[in-house]
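Every protein chain except one is present and positioned as in the full complex.
By written order: A, B, C, D and E. Residues from 1 in each chain.
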Amino acid sequence: MPASPSKTKSAAKAGPSARSAKSAEKPTGRETAATEAIIALDLPAAPLDAEIEAFFQKCRDKIGFVPNVLLAYTHDLAKLKAFSAMYNDLMLAPSGLSKLEREMIAVVVSAVNRCFYCLTAHGAAVRQLSGDPELGEMMVMNYRAARLDARQRAMLDFAVKLTETPWTIDDPDRDALRKVGFSERDIWDISATAAFYNMSNRVASATDMRPNAAYHATAR
Amino acid sequence: MPASPSKTKSAAKAGPSARSAKSAEKPTGRETAATEAIIALDLPAAPLDAEIEAFFQKCRDKIGFVPNVLLAYTHDLAKLKAFSAMYNDLMLAPSGLSKLEREMIAVVVSAVNRCFYCLTAHGAAVRQLSGDPELGEMMVMNYRAARLDARQRAMLDFAVKLTETPWTIDDPDRDALRKVGFSERDIWDISATAAFYNMSNRVASATDMRPNAAYHATAR
Amino acid sequence: MPASPSKTKSAAKAGPSARSAKSAEKPTGRETAATEAIIALDLPAAPLDAEIEAFFQKCRDKIGFVPNVLLAYTHDLAKLKAFSAMYNDLMLAPSGLSKLEREMIAVVVSAVNRCFYCLTAHGAAVRQLSGDPELGEMMVMNYRAARLDARQRAMLDFAVKLTETPWTIDDPDRDALRKVGFSERDIWDISATAAFYNMSNRVASATDMRPNAAYHATAR
Amino acid sequence: MPASPSKTKSAAKAGPSARSAKSAEKPTGRETAATEAIIALDLPAAPLDAEIEAFFQKCRDKIGFVPNVLLAYTHDLAKLKAFSAMYNDLMLAPSGLSKLEREMIAVVVSAVNRCFYCLTAHGAAVRQLSGDPELGEMMVMNYRAARLDARQRAMLDFAVKLTETPWTIDDPDRDALRKVGFSERDIWDISATAAFYNMSNRVASATDMRPNAAYHATAR
Amino acid sequence: MPASPSKTKSAAKAGPSARSAKSAEKPTGRETAATEAIIALDLPAAPLDAEIEAFFQKCRDKIGFVPNVLLAYTHDLAKLKAFSAMYNDLMLAPSGLSKLEREMIAVVVSAVNRCFYCLTAHGAAVRQLSGDPELGEMMVMNYRAARLDARQRAMLDFAVKLTETPWTIDDPDRDALRKVGFSERDIWDISATAAFYNMSNRVASATDMRPNAAYHATAR
Partner (left out) sequence: MPASPSKTKSAAKAGPSARSAKSAEKPTGRETAATEAIIALDLPAAPLDAEIEAFFQKCRDKIGFVPNVLLAYTHDLAKLKAFSAMYNDLMLAPSGLSKLEREMIAVVVSAVNRCFYCLTAHGAAVRQLSGDPELGEMMVMNYRAARLDARQRAMLDFAVKLTETPWTIDDPDRDALRKVGFSERDIWDISATAAFYNMSNRVASATDMRPNAAYHATAR
């Protein structure tokens, strides 16, 4: 299940409706609609089946809402299930990388690709999983400012290089990960996670996907 | 099921063993091993279950071999199944885009990312599905040389922009696709396909994935 | 006077000391010191004169602290005064641009340059001046997601182009600003503000300048 | 004489006319003309003199056709002769670099510049001279995948750097070539060959030059 | 006071009026006006106060003219004074960097940003302060051609990296400066100077600022 901003009751309360009220007062040029569409494509949702209903209910129980990325895929349940299966395996299954580390990769890749949806949702996840709001901000703004230990720095350097110039990745890059202690499987997981957000960022950017408002206030 | 070079018996015959023989004579500095590893990570395959065995047998029956990208995922069957499910939905399920058009997107994205594995496997697919070997070469080398009609050109221009600078995609980019006749769902499919290869290219580059030798001679 | 996160008493309370406590628990690889240096250069502060003392007291009275960028310049009061004079003129003096608009330019330029200090300090200013926390996040992450009106969008597009490829700015770029209603003086102010943060971002990045902890929680 | 795909009788037979037939069936949006122009500029050929007639006959005798790049220059025989003289000296005269190595440089430079004509013609030459079709594909797609020995890798790394950022070439780059055994003259030849294709790629791209169809099937 | 081309009487004589005469004969497509505007924004000068009058008179006495960058700021004396104060402190106050070294940084940064005004004015300053016209040309064209000693090369490499990719500056970059003998304060001065021209280049490019004609012939 996607990045879970649990324990964000006040944020959830201050969600959609609160934002509409606030919008009314502000003097900026930003246009906001009462009921903003989640993506810029007009794709009506398919009827949800029992499996998806249960999955969405689990989201609501645990984090208070269904992440918009899942709603964005409801126009085709086969695509929603394929996306969720891959997401859940990568981000939640056992791995030599902690869940926080996988979220750090998600944010750093999304920062290179300047993906508003993913930076919002996964930035919240980093703040929450680390209990260190500033760490989340650093991952969004410039991970090099975070003074990470050599292991995590190498992990993020690899993810960024794989994002920016994948054709230049070579044996020395993999060896740099081994040198700081990552296993063969860890290297796969770093790679697959960075690669996944290179996909997910582009689906979000191509469709102008909008994050749930609750993420903004999560774990500040 | 991945790019299927059916009817490539001669290519298959001229496959691995032929290459070893040839390697022996050639005066280049390229190092080739008798049994080359598929990826540069040492990840032993898990025991295959019946579902995967059947899937692989279907590959062998139809195209004569199991694509190396699938073998690369056998170290973890959950990952293999998630990848295959997404792949099959994107590339083979009904869509307003023809299978050839989806393969064209695959190659053009892989050309931006200079991914040896994907250019080899999906270049073969374009040659085969189009019956136009030169078209496959153009997708690999520079799709702008192909003098495509306005619809396919817009499709590939969008895929390339989404690959290179996803953060700049905006309403006019989506409207350019609508103007040449793409539906809302087609725009999703173009986006999701381009996005998928931005993932797959990076898994392949991160792991130095090697394509099956048979692809090189397919549908020339 | 720099970006003023007034009315952030709770944030101020949750500042430095709170962070130290939190740091102790967190399982990330980030190294934090009890008393973190503001910049990575060892430059002892000069004795402050009365003018600077008064200025700093004004900061404390109004926003609860002296912004670290000012402390970073205390090694040389002439430099501190020159910087402050230019800053105050640009950001606070009368202009056809609102203070919020000038802060939006500051953040968008700093996002191109991935400047941790300026994104933190001026992101807080956008949140506070707009009363729209999400707007601040959008300026940091990707201003194109903000659906601004044509005037503000043109202003930020100009600032970004001036940041990324200043040598390509030409008459059509200035005309695009005139077309959405900016005066000759407004164009100067947009240019000078964007230019100033291209300087300030680089002083911060060159010296690894660290923002006051209070900014992170301001106006969320 | 340019890249010579000798022993490609079947390819030659399957040339232009075969392609027209195939085009008729294929369902892609690619527009092909019965008699496609070689370049997108309307420049009538000058009357050939005896020297050029003899040169072209030698091409036909040896490789079955006159390479289109030569036909593209026939609008001005002085230009054709200057181009051919430089080409023949660089690619065919004695050198510490083998002919295959010079063709490898040609393809790798053309891959950076994404030149359809040169990738097609010189990709064929690499396949033919090496007897290793896969090597040709690797040079086109991503030479880093080829696992070359240190000497050839250094040669191509230099050619790519000289192509992408010539202003950064400095003593350490030349020394890296010396360290793997290249002589002073070899370094000149590597440089001059890489430089030549930076010219030739741009003449081809500027004029939309089309390669002879026979190259596509050569030495597969 | 800005870059002072003193002892350029002949250049000054050959200034504006000479240029108009020359323009009349030349067969190029360049449009030149009798009285060319200094910037492309229509901003009338404010009445100068005594302080500015005295400053401008000092310029005329020392270098024969008032630099156009100062005239460009006369529409707002507060901005002119802030700019001049920062400029004079950075370029003329005591520093571990010589005045020539500060001008070298100015030119090298302006070369990355391709700023016509700053390259002209500060290129002249390098020629004059060094008594080495070729050095000025090298700073404009490609500082790597200048075969500087390790100290000055490191200084300029840092300035260029800070200009091109400020977000990648990290401890090893600062240490590289320390290693060739720069003090903590020197590093601040290198950084602040490079940063200042990243601002000044952009004000000049945004406004199409035109340098005084006298610079072109200075110290050749």
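We adopt the following convention: a contact is a pair of C-beta atoms (placed from the backbone, for glycine too) under 8 Å apart; a residue touches a chain by one contact, two chains touch by 3 or more.
None of these values were measured; they are calculated from a predicted model.
Asker: Tell me which residue among D:55, D:83 or D:143 touches the hidden chain in the full complex.
Answerer: D:83
Asker: So which of D:68, D:113, D:128 or D:212 would be touching the chain we can't see?
Answerer: D:113
Asker: May I ask you to list the residues on chain C that touch the chain which is not drawn?
Answerer: Where chain C meets the chain not shown: residues 167-168, 170.
Asker: To test your reading of the contact rule: which positions on chain D touch the chain that is missing from view?
Answerer: So the residues of chain D touching the unseen chain are 40-43, 75, 78-79, 81-83, 85-86, 89, 93, 113-115, 158, 162-163, 166-167, 169-171, 174, 184-185, 187-188, 190-192, 194-196, 198-203, 205-208.
Asker: Which residues does chain E use to touch the chain missing from this display?
Answerer: Touching the chain left out of view, chain E contributes residues 19, 22-23, 25-32, 98, 100, 111, 114-116, 119-120, 130-135, 137-138, 140-142, 145-149, 151-153, 208, 213, 216-217, 220.
Everything below uses one rule, namely that only the chains that are shown with their structure count from here on.
Asker: Chains shared as neighbours by chain A and chain E?
Answerer: In this structure, the chains that contact chain E and also chain A are C, D.
Asker: Identify the chains in contact with chain B as well as chain D, in label order.
Answerer: In this structure, the chains that contact chain D and also chain B are A.
Asker: Copies chain A and chain C touch; is their interface built from the same residue numbers (over half shared) or different ones?
Answerer: Chain A and chain C contact each other through largely matching residue numbers.
Asker: Which integer distance in Å separates the CA centroid of chain C from that of chain E?
Answerer: 26
Asker: Can you compute the centre-to-centre distance for chain B and chain E, using the mean CA position of each chain? Integer Å is fine.
Answerer: 52
Asker: At which residue positions does chain E touch at least two other chains?
Answerer: 167, 170
Asker: So how do the chains connect up here, line, ring, star, complete, or something else (other)?
Answerer: Graph shape here is other: it fits none of the named patterns.
Asker: Following the definition at the start, I'd like every touching pair of chains, please.
Answerer: A-B, A-C, A-D, A-E, B-C, B-D, C-E, D-E
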